[in-house]
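A single protein chain has been omitted from the complex, and every remaining protein chain is retained in its original position.
Per-chain numbering from 1; labels A, B, C and D assigned in written order.
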């Protein structure tokens, strides 16, 4: 399934000018600041708004073409849309809402989806009697049951408070695993991005800045504005080498002889996982301490170092095998250790500091695993 | 200024039963889960709702006494209230809103407050033309200008998105410094709690669970439910020993010879600051590494250690001088190092890992400083 | 279908009674519809399904005759009526037409609207002919019909009024009813006519209206039946 | 308790007002919809035209109806010729008069309620594959129920009291067009019949109160259901 979009639209002061070619299944995140034009883009895809010019192809169906005067109405586009607020119909029960977009109202598919989303118990309630998180799950179910060729989700978690978000996360992760239609997921949360997206599209001021693998874009300088100084991190993608059931830990293969121990990852050996490592969690030593609680002491070479005068920190870019790491240490330490590019050092990475939250979706098309929690 | 509250009120299924005696000026945080009854409590204080029984004293004024049938209406209570949504009057300009609660409309105090909140430029706009953050600042100014004996703030940041929150934070911190009336601040954000509150009251199911200094309650087990495994931390309160302007760092005195280097804190030597140190940021070694980027290597003694079987982590409680620290290391490391209570070790605390965000309000009544950013 | 009789609303009571008599006598139902003569006339002109029409004045009958909506040869005067000067219970002083202007003072004289209500038109003639119109004209309270005019006097809003004798006699709330000489105005005539395509039985009702039975009833309500020979109306 | 005469007038009034409301409802919804959702040149004019029956005295409306919809009228004669439909001097005519007089009230209430329906819900329905028509009947209309009820009851009440247009347009024919107000009028016109008039007045009031109370109840039910 491909999605080809060439669009122009004037939005107040912003001129939306998009040229996107999404070949992928899985979750593609639309990421960008508030007001960048994310919602507008998916509204245009869904047919809720009309572009000034351009063309939209879903698979081989032309749903919009300004030149040929084609503009399919939303109901003909076969696109599921999960809105920021749930937009449930208040006068239908949960079941009524779920059934609204279905042609064949067979009970099996309803039950499957209801189970997937954990809303089997709620079928006969009205939306007003649901919590925010439950409402959003029903809204997701409703969109899925309309049998869409593609799913659009506009910050489905944004209107929820923290505990409600936590509650909904696993369902969306599960979803991405079990449903095999492409999903476009709008968000401006780094956390959601990391945990859910396979691909990402970075939008700014109505234009596509970057488009590609999450890890590639994450580690590029385009993402720096989103990473405050104390929060700089890199994304590693690596395979699981082995598990230690005794200590509930897993070992990732960073290179031939390079290993990284992390808290246990519930996935088979050899599966590929994504991992976020904060620069502040990596310290550097010339010689490894002999008896240390730090499990991961990895030989690295210094690639680059930057520091600014009025901060205490110095950001060191390191190479470990094929992987790039970043370490944030104090300028004081950097001077005292006299670190310079090209030098060989040891990076200490606390195993415990790689939090579960930072281990995110498998990237293999096989969709073999997702971290349990 | 004291606030004495004895209250009972049935709220749906929750029975609010509060007995509080706040002696303090400064910011007192009401903290608790959604639905715990926080908003209800301050509505009762403000007079927007009526308790079933009890008594409320502000200073020596009885504003409510069920026994004596006293129930001052809100406008007689002299209480400023900043609501979750800004609740600005849409038909008044910013200036009109600010002036609404003022008896003496002298321009100086208006200008002072407008400057404090950074809204001087907005005075002639209507609320509809303000961003969410600006609206909330005007709402704060409006409450302050009504010359209240006490200020209630109900999650003033909750309706704002992340960048907007960041924008408003400094103003509230500034406020707490410059206004000397007691402030009750409702929140369920740990971040806000740490940065703003002097005292805190922990509410659950309509009852007061704890009440006292933020650091005491934070480090007590009552707060454990709010600290997910990977986020366990302690709050240290310590004085600044010296600054290093060369490296933009400051040194905190943990004990006679114990120092902790942190990124620069913009406060005079000897002022007392609060600091949050995550357990995951402390690693343990038997012998300090010789050439390490880690600045803080502190001799500690092991007080206690706990671990659960199905996690990889082991939480070690340590003593450094008079201070308690917590370190989260892998069970594997704990076993290999054969750590046991009573033992002497070295704790490595990355200076850079003490983020600016974690350095919070001064506790001295003198209100001498607040971290600039 | 039953016979339909349109009649000016000032005749409601008398016509109802006669219709019931007719029904009893001939075993045929009569539907009566009462409204202002103007409304009825316009409706008839617009094709109302009526068989007979009794107007409160000749003007509206003429209106229909001009529109060729009635059988002209059946257009006959049926009744005559008189005007009466009436005094409210609330007015203390007895009144007469001669002293009316003086006695009125600041008060108002209730009159049906002389622009269009027949009773008002006759009353104006009477006042003009008695020379009082100029002084009374600014002191009038005009009702939309006779009944509304009577009501104003009954409720004491106006101390005096001029209405049909028939209406005045049915009121219990007046302290004086003085007939106005019928020489002061045109004769007050209620004409009747058959419409263009009436039921065959309509003529029977038409004749019944001129019968002595009907006359007795009209008399009882204060109308003066005109003895015409209805058989001439073919 | 009630005389035959009163019962006949009451039933007729209910029939006339009921039909007036029911038959004008679809048109009122359509007009309210157009006014609530579309902007077009002349919208203000259309809006004002709809308010006309409010501004003109009912007698004038009756007169205009007689001229246009009577059997000899511009429209009435065509209707009769082509469809055999005639409003003349029948209860249908009374219902037409009542409907026209009550129309502005009905449209206004429904329009307000339509404006309050969240267009976002309609968009959501569209993305679920619903045609505009399905959206209208499954989402918009059900959510407008409180406004529909309010409009209907207001129009019903106004219809119940309609007098001037009715008597001018379709005359005062017992069993056919003599509704409660016309019967009341007959009594008021008759000297000494105040008591009978008062009885009819009371009947009118009771019916209207009942209708208002029922609609209140229904509205509250609808609102509860929708948790508005």
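Basically, a contact is a pair of C-beta atoms (placed from the backbone, for glycine too) under 8 Å apart; a residue touches a chain by one contact, two chains touch by 3 or more.
Quick caveat, the model's predicted, so the values are computed rather than measured.
Of the chains on view, those touched by the hidden chain across the whole complex are B, C, D. Considering the full assembly, C:140 is the residue among C:97, C:140, C:188 or C:209 that touches the omitted chain. Screening C:50, C:85, C:119 or C:148 against the full complex identifies C:148 as the residue touching the chain left out.
Although one chain is not drawn, the whole complex shows that of D:14, D:79 or D:208 it is D:208 that touches it.
In the full complex, chain D contacts the hidden chain through residues 44-45, 47-48, 51-52, 54-60, 63, 105, 108, 112, 154, 157-158, 160-164, 181, 184-185, 188, 197, 201, 204-205, 207-209, 212-213, 216.
Where chain C meets the omitted chain, the residues involved are 36, 38, 41, 59-60, 62-63, 90, 108, 110, 113, 115-117, 140-144, 148-149, 151-152, 155-158.
Residues of chain B in contact with the chain left out of this view: 46-48, 73-75, 77-81, 83, 85, 87, 89-91, 100-101, 103, 126-129, 142-143, 146.
One rule holds in what follows: only the chains that are shown with their structure count from here on.
With centres defined as mean CA coordinates, chain D is found 62 Å away from chain B.
If you average the Cα atoms of chain A and of chain B, the two centres end up 31 Å apart.
In chain A, no residue touches at least two other chains. For chain C, the set of residues that touch two or more other chains is empty.
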